[in-house]
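To start, the structure itself, in structure tokens.
A protein chain is absent from this complex, but the other protein chains hold their places.
The block that comes next holds chain A.
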Amino acid sequence: MYFAMSASIAPECNEKKERYDSCFLKWYSEKYLRGKGTEDECAPLFAKYKTCLTAALKERGIDKMLDEAREDHKESDLTNMPGRGR
């Protein structure tokens, strides 16, 4: 069931991304939505994917654009995560 995911911006990260995405989707549907979610089980796979992705984003200069975008979205947490910013 857990194949068919979208590609990564960096082809060299695709395999790591696929492994993480599969793990996440299984966790999300079988555990998180059923109230049994601790996210840590996919953390090692995410760490590997993220290392690859971070390097790729830096190489493409997207990391700086992301910092600006995050700044732009600051209010979003206040609206969507109750208890934040109080």
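Just so it is clear, a contact is a pair of C-beta atoms (placed from the backbone, for glycine too) under 8 Å apart; a residue touches a chain by one contact, two chains touch by 3 or more; residues count from 1.
Here, contacts and distances are computed from a predicted model.
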Checklist entry - Any idea which of "PRELI-like family-domain-containing protein", "Flap endonuclease 1", "Cornichon family protein" or "V-type proton ATPase subunit a" UniProt assigns to the chain that's been left out? => result "PRELI-like family-domain-containing protein"
Checklist entry - In terms of residues, what is the contact footprint of the unshown chain on chain A? => result 1, 4-9, 13, 17, 20-21, 24-25, 28-29, 32-33, 35, 37-39, 46, 49-50, 53, 57, 62, 65-66, 68-70, 72-73, 76-77, 80-84
